[in-house]
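One structure below.
The complex appears here minus one protein chain, its other protein chains still in place.
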Amino acid sequence: MTGNVAVVGGGIAGLETAVRLKALGWNPIIIEKSSSLGGHVAEWNCLFPDLAPADKLVKELVDAADGIEIHTDTEIASIFYTRKSYSIVLSDGSRFMCDSLVLATGFSLFQAEKKEEYGYGIYDHVITNRDLELWFNTGSDERVPSDPKAIGFVHCVGSRDIKAGNTQCSKVCCITAIKQAIELKEKFPKAEIYCFYMDLRLFGRKYEDFYIRAQRDMGIHFIRGRVSEVSETIDGRVFVKAEDTLSGKPLRVSLDLLVLMAGIVCNRENTTLAESISVQTDEDGFFRSRDNITHITESDRPGVFFAGTCTGPKTIPETLAEARSAAISVDAYLKSLK
Amino acid sequence: MIYQGKQKIWSEYQKEIPDDHWFYVRSCIRQSFFPGAEKHFLKITRDLLGKDIYETEHHTTCGGIAYHCDTIPQETAMTIVARQFALMTEAGYENLVASCITSFGNYCETIETWREFPELEARIREHLWKACRREFKVPKYVAHASDLIYKFRGEIAEKAKFHLVNKATGEPLRIVEHIGCHYSKMFPHKGVGGAEYPCVLSGMAEAWGGEVIDYPERRHCCGFGFRQYLVRANRGYSMSNTHKKFESMEPYHPDVIITNCPGCPFFLDRWQYVISETEGKTYGQNGYGIPVLTYEELAGLVLGYDPWDLGLQMHQVAVEPLLDKMGVPYEPSKKYLGLDEKEIMKPGLPTVLKCC
Amino acid sequence: MDFGFSLSPSSAVNLDRTDMSLYEMLCDREPTARTCIGCGSCSATCTASAISGMSVRKVLLGIQRGQYREVEKMLSHCMLCGKCTMVCPRGVNTRHLILELCRLYGNSEGEL
Partner (left out) sequence: MRERFASGFDPFVIPFLIGMAFVLGYCLFGMLRIWFQLPRKDRRKVVLSLITPKGIWKNVKDIFANCLLHVKLWKRNPVLGYMHSSIAFGWFMLIVLGHIEVWLFLPERLRLFYYPIFFNFFVAESESTIQGAVIFFLMDFFLLVVLSGIVLAMIKRVRSRIFGMRRTTNPSFLDRIGLYALWSIFPLRLLCESFTAHISGGSFLTLPMNWIFRQFLGNSMNALPTWWAYSIALGVFMCVLPFTRYMHIPAEMMLIPLRNAGLHILHPRKGFARLQFFSCPGCGVCIDACPMSAKKENIKDCTVYLNRQLRRGNEERIEQISDKCLLCGKCTAVCQVGVQGPEMRIAQRMLRRYAVNQHYTDIDPTKFVPEGGSSAKVLYFAGCMTHLTPAIGRSVRSVLDKAGVGFKMMDPDGGLCCGRPMMMAGRREQTRELIRINTDIIRASGCNTLLLSCPICYRIFKEKYSLEGIRVVHHSVYFDELIKQGRLKISGKTLRKLAYHDPCELGRGCGIYEQPRSAVSAVGTLVEAEKNREESICCGGSLGSLSLSYEKRKDITLASLRNLTVADPDTIVTACPLCQTTYGNYSEIPVKDIAQLIDDASK
């Protein structure tokens, strides 16, 4: 027995699991395909509902992971199960044995260009939630106008959309849209902001307060109706068609910026990874847990565990809690091997 | 507008269009609206491009108008379609090309329905056999006639005598393309360029030198809507739809509208007259309307055919301003002469809309 | 010329051309107006709705959609009984909102 645990994915779930495993006396090894740690959270500017800076969270986790073996720009080349341990070969040529595997492969952001009618990548002022966070970080994106009069947010882009192949709710977009709308309103107080939603799913504590703040203090307009079609006006603005389902009337508005709330979809590499270690994925492409209520972090396969959004859309606190839970499960498993 | 974004989408919606050997089915209404269009499709494909296009006098309506007016049940419509397929099979063809967008949509819908519900196909075969003792094979490829012209747009451009360019200024003509609703809105992958940004017509326009304009109501229906027009009480609604499109395209000052559907050019053309009479508004320059052409007519113009042979005198909105811009020569005095050089009667002039 | 038909007016709401000044003035005077979530509790319990089309939800929506005439009609049936205020989950001060709106009507520019 080596005491090694391979943690696939260096996002917040992978980092937290590794940190906890290390504290429990095991030797985690993080395998991250990109060149930096922190995953999607590292791209974000600040987090709901307290507007806490995302980089602080990531930095804390990365700092805590000091001393842990981390392979960035690396993927798993091959994996074999041999006598209660896994033999792993990485794309950088290194190889090692481990007793357990934690999959923290996270999610992919829905590709907004797939919803062709919204014209992402075609119209000059259509961006995604991720683009907006990058703009908050860098301040440079020529698609964001300098003095917008009207801004729209489209909720559920690629979520709860059978045509887009994703039936699940992405869980975090509603509150993210409200957060971003508030941030934009603070930056552009004169701009009218419209949120086009199907249902507002603001389930978490403080989220409703955030919503009330957006309505009452920020004067953000919430329009119940899905944007059906986006086009461009002669002066390059974004022209949006939706139904205001509360008044039962078609609604038109031209905007200077349209933000698409691209949803959480499964990591596209889940399927290949699942095949190579014989774990299951569900129809939606997320990993299948042994049990959706009591054993969300465990797979059907001994020694393989899940953490974070690879088993479905989750918030950051949920992801972190699950990472800790996965670490405990791994610990119990490894002790049982002794 | 980011052109590369559209190109990316177009690359995802390229359908396979065989090069040759097509069984051609005509539209019910186009020959009375714009009689030169189908004739010139055959002229261009057969004579100019040397393709094998077969047609038979035995084919009937596809049932699409009745189907979309809710006057015949689906099984009846499918049996009619099956008969067309039988005619094609009997003639030894596998590729079906439809002149009409609704027919094209109807064929696609029938084939897709049969794919999902094979038992329905079996039943239709039975119906067809009982009705007329015919059998059929489902076509291998179904195309709309504009798909073919799109496919051969480069060859047409090579043979072009005129371009979609304002001869006086050298600027490309501003072209509005209007795609029939049944072309790709039902099955995006059946249309060139998909449903949101179809490029079947814009591809032609660009290949022949024009500049396509994308205006907010581009995707909107022409207003025909079958029962919306056919039932007189609904006609105001039909016209309002067309009006909305014109209001939306007006700021772009289009030089011409091209269409690929039987109904659309008719309504975009005739409603300009009705709107001018009721609202006093015209959308072209100097009191003219915006000329509305079918893609065959436009191809014909590009290829240098005589405008009056193309049947452009049958349009409500005068096409002369467009001809002047393109530099196409025409004889005004021959506008209303038939093939036999005899007068075919001149229409009365509208009170508001300027015509030649 | 009469063709026996004419353009039908658009039923669409164009927010670019909708005058929101009345709504904004109302929100200045009764800020809770902004917090409506359109649940319809007010309309369901409304004493006047049984005898007219009164609905505070529709009133609030209507003034954001330029439907001033319909809103005026609804407002004219309110009895100020306060049931809507009591059932509102968001604590919208509906009675004040209605009274202020009744006052503001006609003050606002536009097509009122």
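Things worth noting here:
Going by the order they are written in, the chains are A, B and C; count residues from 1 in each one.
Quick note on the criterion: a contact is a pair of C-beta atoms (placed from the backbone, for glycine too) under 8 Å apart; a residue touches a chain by one contact, two chains touch by 3 or more.
If you're wondering where the values come from, they're calculated on a predicted model, not measured in any experiment.
Shown chains touched by the hidden chain across the complete assembly: C. By the touch criterion stated above, the residues of subunit C touching the omitted chain are 30, 32, 45, 47, 50-52, 72, 75-83, 85-88, 91, 93, 95-96, 99, 101-107.
To be clear about the criterion, only the chains that are shown with their structure count from here on.
Taking A-C and B-C together, the pair of chains sharing more C-beta contacts is A-C. Separation between the centroids of subunit A and subunit B, computed from CA atoms only, is 45 Å. Measuring from the averaged C-alpha position of subunit B to that of subunit C gives a distance of 46 Å.
Partner subunit B is touched in their complex by these residues of subunit A: 113, 116-117, 119-124, 229, 231-234, 236, 239. Of all residues in subunit C, only 1, 3-8, 10 touch subunit B in the complex they form. Taken in their complex, subunit C has these residues touching subunit A: 11-16, 20, 27, 31-32, 34-38, 57-58, 61-62, 64-65, 67, 90.
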